[in-house]
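Quick one: the structure is below, questions incoming.
And now, subunit A:
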Amino acid sequence: MLELDAIHTHYGLSHVLQGVSFTVAKGEVVGLFGRNGVGKTTLIKTVAGWVRPSSGRLRFEGEDIAGLASDRICRRGIGLVPEDRRVLPGLTVEENLRLGLMQAPGRAKAEAARAMQRTFERFPRLAERRSQMGTTLSGGEQQMLAIARVLVGAPRLLLIDEPSEGLAPMIADEIFALIHELRAEGIPVLLVEQNVMRALEVCDRFLALERGAVVFQGDARSSADRQRLIEVIAV
Partner candidate 1 sequence: MTEILESLQFVYGPQVANGLAIGVAVILMALGLTIIFGLLDVINMSHGEFYALGAYLAVTLVGQGVNFWLCLALVPVAMAAIGYFTERALIQRVFHTKDRHILTLLLTFGLAIIAEDAFKLAYGPNPYKPESPISGASEILGIMLPNYRLFLIAAGGAIIVAVWLVVYRTTLGAMVRAAAWDKNMAASLGVPVERVYAGTFAFGVALAGLSGVLLAPIYSVFPTMGKDFILMAFTVVIVGGMGSIKGAVIAGLVLTQIQSISSLFISPVWSDPLVFGIMVLFLMVRPQGLAGRLGHG
Partner candidate 2 sequence: MKTLKICAALAAVFAAGQVQAQGAPIKIGVVTPLTGTYAGIGQQVKWGIDMAIKEINDKGGIMGRKVEAIYEDEEANPNVAVQKAEKLFQVSKVDFLTGTVNSGSTLAVGQVAERNQRLAATTVSFSDAITGDKCSPNVFRVNAKAGMQSAALVEWMVKEKPSPSVFYLGPDYEMGRSTVAAFKSAAEKRGAKSVGEVFAPLDNKDYSPFFGQIRAARPQVLYTSVAGNDTVRFMSQLAEFGLAKNLQIVGAAGTVTAQNMKAIGKAADGYVTGAAYSAELDNPANKKFVADFKAAWKADPDLYGVDSYGVMYFYKAAVEKAGSTDTDKLRTAMRGLEWQTPQGKKTMRAGDHQAIQDMYAVKVTGGKFQIIAKVPGEAAVGPDTCTRF
């Protein structure tokens, strides 16, 4: 579904991604782990179109998406839940969600209304706060909003970057439970997370990133693979 083949990305003078290759298949949740500064977030940004890869192939559902503008990539069905949530300031909760509908702009009004309705049912706390400014929500609620506004557009792949960062453990639990639900619904996810152990619980597979390249891929269920992952990303 998502294929990366020898992706290289530069930030000014620094060569961040140095040939990343992997795939995410239909219905699978893939964890992306590595130490700080190895390029996890850059990888997410590259897929989302915020950063243009300098070389390599990037395909989604068989079509080349490298170098496309972010909004184009989004409309192909890739939803982004970025680091720091990026809840849009100056927009109400409802407006944040409405923008999520832009992912499929051709949708009929009734259908869009149904999607909104479903989202509010799923996130009742957002429904309570629908006319509040998005930035006045608590951290956990903002994270919910960041995920909800992507889900409202019915994405075919989710990129989630550090969802539990800065959240109390109880709240983080809710987020992971949500990702677990997504997995059950068969929505593929590429997940970046510092809390590796918690993340592994919701993942099918994982990738270990080191110096801008994938050094190891493994099965999230296999304890041998988990052990090796710890060795690679700890130290």
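Regarding candidate selection, all candidates are chains of the complex that A comes from, given by their letters.
By our rule, a residue touches a chain if its C-beta (ideal position, glycine included) is under 8 Å from a C-beta of that chain, and two chains touch if they have at least 3 such contacts; residues count from 1.
Keep in mind it's a predicted model, so treat the numbers as computed, not measured.
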Interface partner of subunit A in the complex, by touch - 1 or 2: 1
Touch list for subunit A against partner candidate 1, complex: 48-50, 69-71, 73-75, 79-80, 82, 86, 88-91, 95, 98-105, 149-150, 153
